[in-house]
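Only one protein chain is missing from this complex, and each of the others stays in its spot.
Should a chain be cited, it is by its letter among A and B, assigned in written order, with residues numbered from 1 in that chain.
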Amino acid sequence: MRPRRWVSVLVCAAAASAAVTACGSGGASQTADGRTELTIATFNEFGYEGLFSEYEAAHPDIKITQRKTGQGGPHHQNLFTKLGAGSGLADVEAVEEGYLSQVMAKASQFNDLKEIGPKDLSTNRWLDWKTAAATTRDGKLIGYGTDIGPLAMCYRKDLFDKAGLPSDPEAVKALFATWESYFAAGEQFTARSGGVAWFDNAAQIFNAMHNQHEVGYFDKSDNLVVETNPDIRKDWDAVTSAVAKGQSAKLVAFSPEWNTGFKTGAFATKTCPSWMLGVIESQAGPENKGKWAVTDAFPDGGGNWGGSYLTVPRQGKNTTKAAELAAWLTAPEQQIKAFQAKGTFPSQVDALKSPALLEQTNPYFGDVKAGALFAAQAGKVAAAQYKGPADGQLQENVFSPALQSVEQGKNAGEAWLTAVEGAEKAAK
Amino acid sequence: MTVVLTPVDRGRAEEARPRPPRRHRLSALDTKVSPYLFVAPFFVLFAAIGLFPLLYTAYVSLFDWELGADDPAFIGVENYTTLVGDEQFWNALFNTFSIFVLSSGPQIIIAVLLAALLNANLRARTAWRMGVLLPYVASLVALTIIFGTLFGPQYGLVNEVLTAVGIGPVDWQADTFGSHLAIASMVNWRWTGYNALIVLAAMQAIPREVHEAALVDGAGALRRFFSITLPMLRPTIIFVVVTSTIGGLQIFTEPKLFDPSGGSGGGAENQYQTVVLYLYQSAFQSFDLGYASAIAWVLFLVVIVIAGLNFLLTRRLASTSSEVRR
């Protein structure tokens, strides 16, 4: 047989051609027929699929390509990789609220939408706190709000009944008036529940409490104030003492055991953003239908968990057109359609008044008017807390694990010291 | 399954010896250059693609380089000096070694034994082989749920069994040793079959005659395994030891899957955070790319040293037994 070196030739050729193309890269963002291609990267379900063709019909010079990732984790990993690499991001990138502080810390990589967005667009379109969270200290708007996750309280009616607590959606509101009343009710409940816990895990409660304060882990000049902010220590003590009294089911959120906990009824209450109703229905299953209820109350006011923004990274080539698209998608008319398509709860003031939203009911939760209920809860959210650059990290990698360690049996005082130390390291 | 080319060819080689070797120019060139051409693809590809990331991380490790930052500050070896004093790093290194010891040793021993079983004249051989390799193809989604369910501290199946036999439940998440044990069993489950097949491929290359000769000499199955099979597997065992040392010290997927929060912290108090998890957390959660790069380089050195030691150790152990053979 003849020596066949095509393999090595091929590889050498590949390397050589690589060297050549290296000189002239820079992908064109024009399609063959001369339209401008805009890419938009989303994750989960934004409910935008039907809207793109509508936009293309109104703008014949635009072609939209959606890059959709299933879960938030990989989406944001991709986002940060390309931020680090300096290229490859979509023209419009979705950012989830939980990752927002990390993105805000890199605000210089994103366009100020006040500058490049449509001039006639007023930020009054969104709830104040939604916009405030995406506005930098020097007033730049990094993202247009898409959806939100206003918090209400979900609870097990049957378990409340058994423990002798009121279970009617109106009557339970007194239990959920303040965190103090919440933990007091928890104490009453666990005394008679026969081992059933009051809430799923400490971090879920702590984060909700923490986010209600005007000042959180950082003050407005980005100084870490974990030790000097009395609110944080107060929340910590309240939650850890509830853990000590057996109020926590100690189930890490979104773990397999947490899912099982819904099914077996391991806890009686759940801090409940709008999207949590679907989670509960899916995890608790049809056999628990009618046991769960939701009420338009949340201790000490309101809160938000989840929801996203559309940003326009500086890497993009058609930033003005991208901002225009993002502005259009986040208009109330469009967000209502997205809500109808995939149930994303809108962050726009007008969308929250839409009949389509207000009349929505949820059969699993006893036909409660869920749309109206969560719209009311969205109005109860106080001003957005100022988030420092490491805020998301402090919540996910410092305080949540520290609280988990208390649930695993660590002394709360020691765990506090670990958390403070971890916070200092993270903020460095 | 007869393998042997050796006797025939050996004869040919001896026959050829007196003949004067042909020394064409072309042949000389072939002898000189061809070996380099054979190994060239790897090095060319490495130079074209693999080298840049390596140099890039080395460069970045000398900066206070935040991911996506505009102008990182040069800080020399400060990332490395910080690392030396970083308790979390030493904790991660300890965890890595602990999980590595709990997994690699048993894994290689079971892999060799399993390979011996698979080397028997089985019915439906391919099916059995495929069977042991299945964990390697299992989807990570399925693994996360299954191992989360098995080792769940509260509703886990393993704890139910342990309680039933009177040992009592173990908090697989909170307990350092418990978590290492759980992760090691995950590692062993995923990789034993894989290593067994590697060993099996090498076992198949052992000439039948060697076994048959020993059989004639009256050597028992066990004796044949230890004094024939094992020594002849020396290069493969070295391969398995070196690659599983390298892989074991870079362990990442299993401890990440094991964290129910899906993060890279490796437990509430980093009970099972490995070095690569810490590296990953530094890069993609703290965005401290400079520091993460320093971790990567230090880990690289640690892996090289340990793999080197294991290589020497294995070679010595294997060569003493092969001397016995000869």
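Quick note on the criterion: contacts are C-beta pairs under 8 Å (C-beta built on N, C-alpha and C of every residue); 3 or more make two chains touch, one makes a residue touch a chain.
In this section, contacts and distances are computed from a predicted model.
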{"item": "Protein name as given in UniProt for the chain not displayed, \"Carbohydrate ABC transporter permease\", \"Phosphate-specific transport system accessory protein PhoU\", \"Transketolase\" or \"Cytochrome c-type biogenesis protein CcmF\"", "value": "\"Carbohydrate ABC transporter permease\""}
{"item": "Touching residue (missing chain; options B:Phe74, B:Tyr136 or B:Phe177)", "value": "B:Tyr136"}
{"item": "Hidden partner chain, touching residue among B:Val84, B:Leu122 or B:Ala213", "value": "B:Leu122"}
{"item": "For subunit B, residues in touch with the removed chain", "value": "1-6, 8-10, 12-13, 16, 19, 21-22, 27, 30-32, 34-36, 38-39, 41-43, 45-46, 49-50, 52-54, 56-57, 67, 114, 117-118, 120-123, 125-126, 128-143, 145-146, 189, 193-194, 197-198, 200-202, 204-205, 208, 232, 234-236, 238-239, 242-243, 246, 250, 252, 276, 279-280, 283, 289, 292-293, 296, 299-300, 303-304, 307"}
{"item": "Missing-partner contacts on subunit A, residue numbers", "value": "1, 3-5, 7, 11, 14, 18, 21-22, 24-27, 41, 43-45, 65-71, 74, 77-78, 81-82, 84-88, 256, 259-260, 262-263, 275-276, 278-279, 282-283, 285-287, 306"}
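We adopt the following convention: only the chains that are shown with their structure count from here on.
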{"item": "Residues of subunit A defined as touching subunit B within the complex", "value": "5, 7-8, 11-12, 14-15, 18-19, 73, 77, 80-81, 83-84, 102, 105-106, 108-109, 250-258, 260, 264, 266, 390, 393, 396-397, 400-402, 404-405, 407-410, 418, 426"}
{"item": "Subunit B residues within the subunit A interface of the complex", "value": "37, 40-41, 44-45, 47-48, 67-70, 144-145, 148-149, 152-156, 171, 173-174, 260-263, 265, 267-269, 281, 284-287, 289"}
